[in-house]
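Everything below concerns the one structure shown next.
As you look at this complex, bear in mind that one protein chain is not there, while each of the others sits in place.
Chain naming follows the written order as A, B and C, and within any one chain the residues start at number 1.
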Amino acid sequence: MKAVVLTQKNAVEFSELPDPQTKNPEDVKVQLNAVSLCETDAKILDGSIPTKKHPIVIGHEGAGVVVDVGKDVKNTARGDKVLIDPNIYDTTCYACRDGFSNLCLSGGLMGREVDGVFQQFMIVPSRNVFLLPRNIPAEVAPLIQPFSTVVHGHRQVQINPGDVVVVLGLGVVGLMLAQLAKLRGAKVVGVDIVPAKLELARKLGIDVTLNSLEADPEPEVRSLTDGHGVDVAIEAAGVPDLIRKAMQMLRRKGTLLQFGISPKEVTYNMYDAYMKELVIQATRSSLPQDFEDAIRIVSQGKIDLNYQISKVFKFEEAKEAINFFHDRAKALKVIIKT
Amino acid sequence: MKAVVLTQKNAVEFSELPDPQTKNPEDVKVQLNAVSLCETDAKILDGSIPTKKHPIVIGHEGAGVVVDVGKDVKNTARGDKVLIDPNIYDTTCYACRDGFSNLCLSGGLMGREVDGVFQQFMIVPSRNVFLLPRNIPAEVAPLIQPFSTVVHGHRQVQINPGDVVVVLGLGVVGLMLAQLAKLRGAKVVGVDIVPAKLELARKLGIDVTLNSLEADPEPEVRSLTDGHGVDVAIEAAGVPDLIRKAMQMLRRKGTLLQFGISPKEVTYNMYDAYMKELVIQATRSSLPQDFEDAIRIVSQGKIDLNYQISKVFKFEEAKEAINFFHDRAKALKVIIKT
Amino acid sequence: MKAVVLTQKNAVEFSELPDPQTKNPEDVKVQLNAVSLCETDAKILDGSIPTKKHPIVIGHEGAGVVVDVGKDVKNTARGDKVLIDPNIYDTTCYACRDGFSNLCLSGGLMGREVDGVFQQFMIVPSRNVFLLPRNIPAEVAPLIQPFSTVVHGHRQVQINPGDVVVVLGLGVVGLMLAQLAKLRGAKVVGVDIVPAKLELARKLGIDVTLNSLEADPEPEVRSLTDGHGVDVAIEAAGVPDLIRKAMQMLRRKGTLLQFGISPKEVTYNMYDAYMKELVIQATRSSLPQDFEDAIRIVSQGKIDLNYQISKVFKFEEAKEAINFFHDRAKALKVIIKT
Partner (left out) sequence: MKAVVLTQKNAVEFSELPDPQTKNPEDVKVQLNAVSLCETDAKILDGSIPTKKHPIVIGHEGAGVVVDVGKDVKNTARGDKVLIDPNIYDTTCYACRDGFSNLCLSGGLMGREVDGVFQQFMIVPSRNVFLLPRNIPAEVAPLIQPFSTVVHGHRQVQINPGDVVVVLGLGVVGLMLAQLAKLRGAKVVGVDIVPAKLELARKLGIDVTLNSLEADPEPEVRSLTDGHGVDVAIEAAGVPDLIRKAMQMLRRKGTLLQFGISPKEVTYNMYDAYMKELVIQATRSSLPQDFEDAIRIVSQGKIDLNYQISKVFKFEEAKEAINFFHDRAKALKVIIKT
């Protein structure tokens, strides 16, 4: 069986691994059909996010077909098309028990702590496998994993129809956040500095797009809301200064969703938070229920993920795919058919 | 009619004012029985919080007896003992309409934007008057106003019995926050640097008290929670560094309540908030429903506010009361019987 | 000034009334532009819902232009287009103070407890007046009042994108409930027994429509949801047996919204509610925040209310309009331009 492994930073190779077999009663064997790469993978490849071992099979976005199941598996059977949840969790720590397996104390990610999805076959616990309806194309399926984190972020905040939501940062994930806000009935304002992203946002139906290089977006956002400010502001770029900016854009009793990930320090003014009685809400990864909802939303045709697919490669071309992905000017996402 | 007015900063005088009369159909005339002073009043007196006019009748904590009502008043009648809600709000801005009159766009405070409670009689709209059950002593009644802000802060956060809650800062308000956490079934840890406050906290039944001058409280807080961290951390001192400290003390999916007021900048790490999927929740002032709950809690004997009363003065002694209150080493709160 | 009054049941007359003047500082004088009739009005007209007095100006759905304001009015000024909130509430009972003015202990409705909107001018407190954006046509404005009750009903239940929601009963209000569910990202199933209503539902974009006279809708609803049942079921017909039916259609942890109004008895099985850990949630009227949201949604063009307008009459034709409305086969709603 072939797999794409990272032997050390910046060194990706094809490797021949033994065909894995189910062992535990809740094991599922999946033949991968399509996998994709994201920003986190790029950081794992260049070593800025360390892996737990070397060599490691890369990738955490993948979907395939079930080819074998352990005797206690109830949620799937041979022949099912499935999406893989790459989150490792133990089900028994306090976070898992409180319903937050995304925060598991001994949690991890496929492709970082354990072998990932860039292989022809893999064994996963049945709880990491989600049934895919037939109407979801193979090359779209892996994209549902990052979309599940968007669903999770949205779950943290209340949005009512008619609300105005601003999304700061319109990358692959920002565009999904904006689309989902619209799907929840909000009027959505997207802010970025790259004209092509703003153009794409408009194509995806985002109501208002603002280039923050051209003008401070805050006055415009305020005028769109009778001077009150937005109901929800989503920071989707991982830039601390945008947190501060987002707080200024919020109306009284507004909510700030910290979606972007950064190791940096944020500074905000206590009095500003007090005056508007604001909430700053962080979000991390996704839960099984987010996968369920994400699959339903995609299957119902309520969200467009196709715009993300810059190019589809064959499994043999995985290295070319990685190079193509590295050149971010060209690529939003690449899909590799396994 | 006599009133205590601030003519300019640091200048308090007794003044003779005309006896006010009800005019609008929803007006209520109250004869004040007891008033008290808080930290905000101290800042108004010394000018660090500016008032909207001079001279101004000071004070926003007060209770009394209804002596006259306009024809449309439904919630009270002559002879009723009432607490005064000092919050001015218009009922028609978007914040009021969304249920957040505490954030009213044209909101204000008695004793700061309009005349306050340090007078023998005053006219207030009926919505600023709350019925007091007979079993609440006159000198305790004014203290229910600051307690209502504590109830409001608690309303922002979920606390389940068995939760561990840490309160950072055990001043008059911190002690109420801690007591209310205990009343909600939590195990409560109180942190301060003043031995007398920690001693008082113990007397009031706070489970664990820690002097943060003696040792960093975080390891102790962690060990009290099986190493996980607390469910809820309440910053009650208005010190930015305590926000950071509170975030470290929180368990995954924990909530930080920013209760303390400060014009200062807070710095936190985005990654820390992300890893634990934290919430930072601000709180401001109180709502009518908080007054209702605060009165019920006090009337049911579920909270001890008496510890706050350092000394009771007569109305004629208002200036001595203010001086006594300024000397904070001696006084938590002073009550002035009008 | 002309007004349409009900002198006794089934007796509607034009009446000449004195031009009303603002008196209290928070009064607003509105010149009505358009009013409409609903099911409740029909019952008031035929006496099955009693009014508090006779004669009474009828109607509770109306919009107009502000022509005068009292000195303390902050939310509107002469010349503003406004919607009227017909709910009377005192702001000082426990329900109002808890944020539920829709449940006010001394609450009432214009056109039932006090004079209504079928007059050329009227005085209302400023809190009963909501600013209308310019892009909302005069004849649509009155329909926002019933829509606000739909917004209120939806506020009681959580709906996530991808959820499946069933609406039982597709009258004027049922169709708004269904549209709003769709606007929140749900897949919506509409059930009725009248082919024309089902046809209209399809035109309005409802995903699945089922005629419950042709077949029991439950198996079909179940098959649409992988056999699990729907996330939310909304009873919108006021038929007790549909409550029972709705409970059967729900998935585990599902929510039943009791929107339809009926004086009848509902029977449900305790064990069924237990097994699925269901919630039955009632809803009543609407709150100021519902008006705000309803106006925003209509102004953003996110909902179609025009389908409701069967015919537009002149104010002089009010009696013809009422007759036309009584003949429900022809009319969903009638608009009367005043």
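Assume contacts are C-beta pairs under 8 Å (C-beta built on N, C-alpha and C of every residue); 3 or more make two chains touch, one makes a residue touch a chain.
Worth saying up front: this structure is predicted, and the values here are computed from it rather than measured.
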| item | value |
| --- | --- |
| Residue touching the undisplayed chain, where the options are B:Ile297, B:Ala321 or B:Ile335 | B:Ile297 |
| Residue among A:Gln21, A:Ser106 or A:Thr267 that touches the chain left out of view | A:Ser106 |
| Sole contact to the chain not displayed, among C:Leu278, C:Ile303, C:Ala321 or C:Ile335 | C:Leu278 |
| Given C:Ala42, C:Ala138, C:Val266 or C:Leu332, the one touching the chain that is not displayed | C:Val266 |
| Residues of subunit C in contact with the chain not shown | 94-95, 98, 100, 102-103, 105, 156, 226, 228, 238, 240, 243, 251-253, 258, 260-271, 273-284 |
| Positions on subunit A contacted by the hidden chain, ascending | 24-25, 73-75, 90-94, 96-99, 106, 126-127, 287-289, 291-292 |
| Residues from subunit B at the interface with the omitted partner, ascending | 151, 154-155, 160-163, 180, 183-185, 187, 293-294, 296-297, 300, 302 |
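In this text, only the chains that are shown with their structure count from here on.
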| item | value |
| --- | --- |
| Euclidean distance of C-alpha centroids - subunit A vs subunit C, Å | 40 |
| Multi-partner residues of subunit A (each touching 2 or more other chains) | none |
